[in-house]
Every structure is written in C-alpha cells, then in structure tokens.
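Provided herewith is a single structure, encoded as structure tokens, for subsequent inquiry.
Shown here: the complex without one of its protein chains, the others still in place.
Up next is chain A:
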C-alpha cells in the first residue's frame, strides 16, 4: 500500500473530500498487509520482513513511539521465525495472531482496570496531565460514570491558573447532575483540595475527584505542586489524562508524570477523532499502568471503559463489534426494538417506524463512528458515508403528518411540495426517500424469505452520497 502522500490540489478539494488523499489509518494499512499475506503459501523470511516493514510504517504513522515500534517488531519477528513458520497453518493468520498477541500484551490484556476505592471513604481521585488534554471534561465524565455505578462523587475544581476553569467544571458538573465544590479560586490548590475533601466528608460523599491544572512535565514548580498534593492528600488514584492524538512526545510526558507522581492509571481522550491510538501503546509501554477509560465525545456521558482486545481489533481492522453491541444495548430501547422487529417481520413497517428507527441510530452517535466499528468497514471512508443524510431524512419525515407516515400512498403532489418546503429539501428528494423506503420494504420481505441464506454485499440504503 502507498503511504498516501499526495500534494494538495485546491481545484479538487471537493472531489477528494476525505478520499484518496487521507493518510491511511493503521487499521487500513494492516488490513492491506494482511490481504497481501493471505493467499501466499508460507511465511518465508522475505515475506515476513516485508510484512514487518509495513507494520513498522503503520505503527509509526499511528504515532507509536519509535523505540516501542522497534521492540514490538523485533518481538514479532522472533516469534514468527521461532515457532509459527514451521506449523502448517495459514501464514497470514499466524502473523496476525502474533501481532495481535503482542499488541494486546503491550496494552495490558487481562489486568484489572477498575478504580481502586479506599476501604474508608472518601476515595480521592486526582486528575493530572498536560494543558488541553481534557482533564476537566474527563473529571465530569468520570463523576457521572461513577454515579451511575452507585457511587456518590464530589467534584473539586483546583485549576486556579487557566481563566474560567473552575466555572467550566461547576457548569459541566452541575448540568450532569453532579455536586461540585464551588469557590472563587483565591486559595492555593492545596487549600482548595483540603477544604473540598473536608466538605465532601461533611456531606457524606464517598468519592472526591480533584481536577488539577494542566502543566508541562518539565515545569519543576508546577510538578512540585502536584507531588505536594499527593503527599498531603494521599489520593487513592492518580489518573494521567492524555490526548489520543499525541505523537512521539507521549513517551516523555507520560514518563515524567509517572516518575514524579507514580500515576495509577491513564485516560485516553478524544478517541472519537481519527487518531488510531498509537499513543496508547507508547504510554502503556513507558508507565506500565493500566489504561482505564477512553473519552469518546463531547457529551458528559461519553466515557467508555478500555478494552485492549477491542483497541487491537480496531488497529488490526477487525472491527470493534463488541463496543458496537454494548453501545446499541445502552441507547436502544429494548421494547421498542422488539416491536420494530415484529413489524418488520409482518411487513407492517411504516414510515413512522422508520422515523423512530432513525432516532435510535442517531442516539448512538455519528454514523461514521458506528460504521467504522463494523468488521470490514474500516475501509469505508467518510466520503462514502454522509452523516447529514440521516439529518435530512429525519427532517423530511418530521415534516409529514402522522397519517402520511402511516399511509404514504396518500402523498400527492401538493403534499410532497408542502413536506419539501417544511424540511428545507426538494420534492425530488422526498420522492427519492419514498422510493428508497419501498425498496427497503421489498428487501425486508426478501430477507424474511431467505432468513438463512447469506445475501451478497448490499449497499446501506439512504446513506450513500
């Protein structure tokens, strides 16, 4: 596979929208490698070296630190030559398995990632990290997540340096229904934390989350402030919050924070972007502590538990099916889904049902995020997938009356015109939607008839451009 380097041509900016010019992700790269591997008879040393070179490039492009890459690649090589080549399994499978194993091992498969709660409350959790890594947002997300599991968390904003940082946590936390220690920021961080913890004790909170100011790992004064906080407050957990888009420097920043504080876990933020998570490998390698959570969106609820196997699956282009299933379970109303399925089977599926189905899908987050979790869909770039289509379809459906949604056959020219105007779309678009809907119904009918036989690759209706 080519590295994807090409010069930007403004003339074609619309055409190549997120297309060919986008540097391939690790996932794409590796699925390319794997495709090349499968079909070849055996892993010869030549093939192995070629494959490992590709893997090395892929990992470097994914921002895994160069020293980690070197270690990983030589580990894979050794194992592949030592055992796997001799066995008469598919050579491709063997190399994937080895790469997979090594990556999982590096990411800490099987280790405990739960928050360590103090036997005697309150449990104190301190958030630390560089500026802009997402500490404040994560503090609120963690609070909400712990509250959902039955804890009683108290948020303490202790960033007195960045303007309006305290207000940010107060507002985000309060909006999420959490309790936040509100103060004017005139005290020192240590005093604030102390008072905050006292307050938590007095009010009976069992978990205190301290949001500290962002700082550079080489800033001796500010790092000293953190070590003092640690000494005085004895937090049970110190979570290093890191941006998933971080490059090679992740090794240094995480390493220095760990050296100064002995962090107990890592939260990787902004994973909803297209960063492949190379920083996760680097940070894990240098600190050896578990990655506990992933930040996957701007909403306070968008914090996920970390699963090494899933991240590796995503890296290897095998899809993140488990995460998808979990996400679907969380957001889709089970009863509603069962009712819908019944209707589908009876062929009573109406535009009204279609509308509620779209609502469920939209609750799951951006479409590209969902599709990228499906196996074999890592190749599907945003260009093929128009998230806005959902919004447009929704708008058209919303502009119909209940009766029109139940009985689309009554839609005549003037009704369509009204709907188009209401949705801010055109009449042909309304027609297209109706046509696609009837195709979809036909497909459902077919699917019912051939429940077991697998269909060929069919396109997702509505979402193509």
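Just so it is clear, contacts are C-beta pairs under 8 Å (C-beta built on N, C-alpha and C of every residue); 3 or more make two chains touch, one makes a residue touch a chain; residues count from 1.
We take it that contacts and distances are computed from a predicted model.
K.L.:
If you look up the hidden chain in UniProt, what protein name do you find among "Integration host factor subunit beta", "Signal recognition particle receptor FtsY", "Carrier domain-containing protein" or "Xylose transport system permease protein XylH"?
P.N.:
So, among "Integration host factor subunit beta", "Signal recognition particle receptor FtsY", "Carrier domain-containing protein" or "Xylose transport system permease protein XylH", the name matching the hidden chain's UniProt entry is "Signal recognition particle receptor FtsY".
K.L.:
With the missing chain put back, one of A:270, A:284 or A:416 would touch it. Which one?
P.N.:
Within the whole complex, the residue contacting the unshown chain is A:270.
K.L.:
Where the complex has a chain not shown, which of A:124, A:178 or A:250 is the residue touching it?
P.N.:
Here the residue in touch with the unshown chain is A:250.
K.L.:
So one chain is hidden, and I want to know which residue out of A:49, A:232 or A:388 touches that hidden chain in the complete assembly.
P.N.:
The one listed residue touching the chain not shown is A:388.
K.L.:
Across the whole complex, list the residues on chain A that are touched by the chain not included here.
P.N.:
Answer for chain A: residues 3, 5-8, 10, 13, 17-18, 21-23, 56-57, 60-63, 65-67, 130-134, 161-165, 167-168, 171-172, 175, 216-218, 243, 245-250, 252-253, 270, 272-275, 278-279, 298, 366, 368, 382, 386-388, 391 touch the chain left out.
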